[in-house]
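Report on the following structure.
For this depiction, one protein chain was excluded, whereas all remaining protein chains were kept in their positions.
Letters are used for the chains, namely A, B, C, D and E, taken in the order the chains are written, and counting of residues starts over at 1 for each.
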Amino acid sequence: MKEYDKKQAILFAIIFALLLISPNISAEEEGPNVESNISAIDTVWTLIAAFMVFLMQAGFALLEAGFTRAKNAGNIMMKNMMDFSIGSIAYFIAGFGIMFGAGTAFFGTEYLMMDGVLNTTMWGTIPTYAFWIFQAVFAATAATIVSGAMAERTKFIGYLIYSFFISLLIYPMVGHWIWGGGWLTTGEVISFLADNPIIDFAGSTVVHSVGGWAALAGAIVIGPRIGRYGKDRQVNAIPGHSITFAILGVFLLWFGWFGFNAGSTVAGTNLDIATIAVTTNLAAAAGAIMAMTLTWIKFGKPDVGMTGNGIIAGLVAITAPCDVVSPVSAIMIGAIAGALVVYSVAFFDRLRIDDPVGAISAHGVCGAFGTLSAGLFAEAAYSGGVNGLFFGGGITQLLAQLIGVVSVFVFVFTAAFILFKVIDMTVGLRVSPEEELEGLDLGEHGMTAYPDFEHVYNPIRR
Amino acid sequence: MKEYDKKQAILFAIIFALLLISPNISAEEEGPNVESNISAIDTVWTLIAAFMVFLMQAGFALLEAGFTRAKNAGNIMMKNMMDFSIGSIAYFIAGFGIMFGAGTAFFGTEYLMMDGVLNTTMWGTIPTYAFWIFQAVFAATAATIVSGAMAERTKFIGYLIYSFFISLLIYPMVGHWIWGGGWLTTGEVISFLADNPIIDFAGSTVVHSVGGWAALAGAIVIGPRIGRYGKDRQVNAIPGHSITFAILGVFLLWFGWFGFNAGSTVAGTNLDIATIAVTTNLAAAAGAIMAMTLTWIKFGKPDVGMTGNGIIAGLVAITAPCDVVSPVSAIMIGAIAGALVVYSVAFFDRLRIDDPVGAISAHGVCGAFGTLSAGLFAEAAYSGGVNGLFFGGGITQLLAQLIGVVSVFVFVFTAAFILFKVIDMTVGLRVSPEEELEGLDLGEHGMTAYPDFEHVYNPIRR
Amino acid sequence: MKEYDKKQAILFAIIFALLLISPNISAEEEGPNVESNISAIDTVWTLIAAFMVFLMQAGFALLEAGFTRAKNAGNIMMKNMMDFSIGSIAYFIAGFGIMFGAGTAFFGTEYLMMDGVLNTTMWGTIPTYAFWIFQAVFAATAATIVSGAMAERTKFIGYLIYSFFISLLIYPMVGHWIWGGGWLTTGEVISFLADNPIIDFAGSTVVHSVGGWAALAGAIVIGPRIGRYGKDRQVNAIPGHSITFAILGVFLLWFGWFGFNAGSTVAGTNLDIATIAVTTNLAAAAGAIMAMTLTWIKFGKPDVGMTGNGIIAGLVAITAPCDVVSPVSAIMIGAIAGALVVYSVAFFDRLRIDDPVGAISAHGVCGAFGTLSAGLFAEAAYSGGVNGLFFGGGITQLLAQLIGVVSVFVFVFTAAFILFKVIDMTVGLRVSPEEELEGLDLGEHGMTAYPDFEHVYNPIRR
Amino acid sequence: MKKIEAIIRSEKLDEIRKALGDIGINGITISEVKGHGKQKGITQQWRGTTYKVDLPPKVRIETVVKTKEVDKVVTTIVEAARTDNIGDGKIFVIPVDEAIQVRTGETGEDVL
Amino acid sequence: MKKIEAIIRSEKLDEIRKALGDIGINGITISEVKGHGKQKGITQQWRGTTYKVDLPPKVRIETVVKTKEVDKVVTTIVEAARTDNIGDGKIFVIPVDEAIQVRTGETGEDVL
Partner (left out) sequence: MKKIEAIIRSEKLDEIRKALGDIGINGITISEVKGHGKQKGITQQWRGTTYKVDLPPKVRIETVVKTKEVDKVVTTIVEAARTDNIGDGKIFVIPVDEAIQVRTGETGEDVL
């Protein structure tokens, strides 16, 4: 080996070493390396999580169908297919751009039709398209929540129009505020928020409260189902047609939620995903136990449907703080949510706001509570800095959370209210009383869901 | 440090650098490294995708059961368990070898009982067994498609025999032609194909058309269900017994399809998986919207079951071109498929070919269209070279696609036709009219699916 | 370039090279590297597998609900939600610590409330929390098995208490013996086992037999359902209310089982996961074929429900040996299990032990057989050393397996028997005959599962 | 004693039961039936094929009453069940020879 | 007026309805029943246990007709329902005192 060779060799080794040490330079041209594997791991993780979140659509469909009457089951399955389909297209056209595009503090203005994103990445590691599909299934989740609260009386065409606009505009705007670099995480509007950006890891507010408050507006505008409320605070039960479908829906939702929360790292190389899976699971379990216990005490027997709602409540609540709280706190948060949903369902019935599946309570109320709970239970060891009120952090973070909760409520409720009113005044929001009595399957789709079975005429239950 | 040491060090660094740069040498002996991680990522991805595709079996089972009458539900669930079970064994014995083994241009002749594949890999990175399970669930998909088209009248024993042979022979042969290095991607038979191999990324033709055309042969040989067609082109509706099960099936299929298409990279390190997930999703959504709209226009009300078919149609069509077209093209392809399925279902009814779930239309027709669409919509930016007719590539690729579509149709239809005829002439393909009227659950399995419910005698609907 | 520089460069290259070659040193401080990617891959794999196993809860719920009468469906869904919820909390409090904590040969004594495990790892690569969630879903599987065997007559409060204790104590103790470094894999009690530790890769014994033997104790203590057995060995059929739900449950279980077995590597970088997926799948398929064939011969028609049981049997049996046997052996094991379950179900009915879903046979008996089968079919090429009886290894390993099977049976049966007796004598284990006749949905939860459908009074079938 | 069989719209069941309760009729038996008199069928669709369901579901109320109560009961049902549209239903009066109460074995009009 | 109750095979329902329509009988009520006369049960199996369902499902057609039409209606049903096998069913003729049309309140044979 000549000196010349030696020098070359040394040079080579140096370059190579540098290459590996500052890996960002290398990725594209160099073929496989540690960095490209990180990309792959993060992409695989994000995609699988997205697929799991997609399956929540089936969960929502079954929960809603199971909790309502057989005569509307076909309409409910149809709504759940279509809100996802229409939402996907709307989110592709402009929703994603409004949410994640650069723009103003209130909405983004990039990515129309996802133009030019091929071969670009987001957050450094995953392809923009991987991020899109993950966000698209989130958008569809927000949209589908409303379906349940307005079930058994909403005109199908009206529901389609609503679906389009929540996925195109309302959800993306809120998303922009919190996840897209908008005003709730910067100081542009309220400077306090610059130092204390709202924490909403996987979307208790961005997704669930948005869905929940839109559901509230919808349920108010459309009014209760025929026979739901009698005189003098009389609430009549309208039992659902299949508890088996409903609880299968709960299981599918719980399954998908692991993708929803842990997937929100959009990085499998972020090992927080393990802690998030644990907090998510424990909050759901605690929500179930609490809802079961409370219904047992209140009504004398443990209620199956409400226990299912307790699980959803726990999951919704832990969604915001899932990566900033300890597992023990997650149990607390889940349990409180499980209690909240029981009382909240009764509360809205008191107000004669008819929500057949409890969506307003589970997603709106528990979503708000979950967001606040990040300000209460956050612990530096988990959050990487922020402490909540109960862990010596004072009320600073809680305040930020509260600002987020309130502003999202005001915006979404107002926007959805206007949207539903406009739909009502144009194509119409509610089917005729005759159609409602005979079932939307017949009226909207000319079909019956279970033609081989003898049906019972179910009188309103008092 | 002496000169000697220095030399050694340099040598060492060089070797090491070389080792990393030409990574194929290293994998086995060296312990974990970038390459072994690539293997792991690809294997994890391929396996999870395979598991998701497995779940499509449940989707197919529910779709078929939901779209048919309660009196046959047990038989349908049984067929779906057994075609997967028998198919798995048949594909293990020889199917895989016929498909992927070296051999002739028409079939492979290796891998009998998967002998000797332990610790071998395929495509450089994943264990052969990982590839096998991924391919086995694909084979089972092709097999199970036929079940729906022949539902409510096929003798169980005949169905089992069919299952065995499609998984052992028919499907693997077509697979060999397109994915196993057979004549449709080499120039052995038609030299033109050597330069323009057929594009069928995830199997619109290999899987879905094979299933669809076998279904066509089966439906023709077995004839329509009693009462399905009246005089003078009269088509009588035979509504399915549970739209809820059927649409749950659609959701499970959609979920599994992400694994089907994106998983077909058999490599999580191939970041095209993100684009594929997006094109897959958008095509399904567009299929739903188009089928819904068309039924709304044609029949006055949006049809739930047909919208579900529209989703399947979109998914089937995008399967071939999912990695060579843009998301916008995917929307087009899905929409066209959604329209096709509506007209195709009506068309086959005109021909008095009775297909209770629309499998021939959704898988056969839309599979053919999807394969052709790769020749229409391919874009170099996505496909890495090939452009379709609409993107300036002329008709070259379209021609290749057409050759593939036609030859697979001719082979599968003929082979399946013979198979069903032989079954018919030996063990019998169709149950007796009495058994058909009273239901296959009773006749074939001595059971009823829902003994706790009062059933309605459903007269044929006109 | 001066000599000095050269020397530095060489030094640098050496250090760097060493760094990569002995990777254990680097992980924490260095930022992303091969090792951290291994952690990520293993964590992603373990978590996704855990989520899939979670979905088995839905599978168990549907299998049980489908195999029993409509009047108990709500209660069954409720039990399945609650055993997972309560089990999660119990396993969090102390179950995991008893199972995996250091301690005695019989139980561990660490990890109370999972205190202090944040940022720790297990097996070197995955976060302790990732391991916890994977183990928690396993614990819940053992717990839920019992539900089916005691269905349609167990008091809800009694079931909750049982759930808590099996997840807190009984299951974790057995787990400790085999997976937690307890006496069945060390020589502390029987020195023979030090050299021949019992093989139970994914838990045929740890999970399934534990569930199955507890189910046996429960079914004995609680007694058969009213009308199940007549005089003179008369066994009356009590058909389930929905074969569609039941077989959907089977599909979900099969899907989840891929996570159960392959996930048990808790490492995606262990490419054995591919072989495990294959053995798992083939055993299930063989179980189905065998159970179908046998029922066809025995009863004249192939039985749908029992074929579903055959799949479960095959899956349970392959769980222990899934990574030590060849695919061909897996087919054998699955087939034997599929036969076993058919005869075992008949056997327990002969003993008048009433098990509505066949859980004792599928999980207890086939779990024991599966554990033994590792001692029969193990092959060094797969197991990395051990050969079973049929592959020239003699009876050594079989003996170890037998010791495991017997000791777990004795312990679990006794402990569960005592637990159920105590529950029976305190809060009561069985509902009143009136409640049983009218259905537990009404008695325990004040509801009916399908209020929109006309129900048939199903007399006991002879 | 007479058995009054009324075949009515499902939606009217609650109202009729209330009306019967108000005039002191407690014993009733209800079953789901299908049928048609002069009412036309409903058109439905299934995956692209339309068809008529010409046996719309109805509810049948049966109540055995004392002979002297028949008119009152019939009038009450007619009033409660009427919507003046086709499909309102029919009422049939059928003679009953005897009624027996299982619990006590008693017979006669008093057990009703 | 008479009520004709025919308990028949489900598969024969369409045919009978058509036959009744042809002789001008429109008002019918249909319900699902189970029962047995001299017909034997069907043997079924469930996860390894066989059992007899000795109450095969049947359809009951009820039609109230003018007394003078009874024979014609019975003959029509018998012809349409007959397969000459065990399980063909039975027909019962039951006296009806009165029929009332809810929509109009009209009574008598003309409302049928």
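Keep this in mind: contacts are C-beta pairs under 8 Å (C-beta built on N, C-alpha and C of every residue); 3 or more make two chains touch, one makes a residue touch a chain.
Values in this document were obtained by computation on a predicted structure and should not be read as measured data.
**Q** One chain isn't displayed here. Which of the visible ones does it touch?
**A** Displayed chains contacted by the hidden chain, ordered by label: A, C, D, E.
**Q** Over the whole complex, note the residues of subunit C touching the chain we left out.
**A** Residues of subunit C in touch with the missing chain: 437-438, 442, 445-448, 454-457, 459-460.
**Q** Considering the entire assembly, which residues of subunit E contact the chain that has been omitted?
**A** Within subunit E, the residues that touch the unshown chain are 2, 6-8, 31-38, 55, 58, 60, 70, 74, 77-78, 81-86, 88-95.
**Q** Touching the absent chain: which residues on subunit A qualify?
**A** Touching the missing chain: residues 67, 235-240, 295, 298-299, 301, 303, 305-306, 309, 342, 345-346, 349, 358, 461-462.
Here is the rule we use: only the chains that are shown with their structure count from here on.
**Q** In this assembly, which chains make contact with subunit A and also with subunit E?
**A** Under the touch definition, subunit A and subunit E have B, C, D as mutual neighbours.
**Q** Enumerate, in label order, the chains that touch subunit B and subunit D alike.
**A** For subunit B paired with subunit D, the chains in contact with each are A, E, in label order.
**Q** State, to the nearest whole Å, the distance from the C-alpha centre of subunit D to the C-alpha centre of subunit E.
**A** 18
**Q** Roughly how far is subunit B from subunit C, going centre to centre by Cα mean, in whole Å?
**A** 32
**Q** For subunit D, which residues are shared contacts with two or more other chains?
**A** 32, 34, 44-46, 50, 53
**Q** Where in subunit A do residues touch two or more other chains at once?
**A** 10, 13, 16, 34, 37, 41, 44, 48, 242, 445-448, 450, 453-456
**Q** All pairs of touching chains?
**A** According to the stated criterion, the contacting chain pairs are A-B, A-C, A-D, B-C, B-D, B-E, C-E, D-E.
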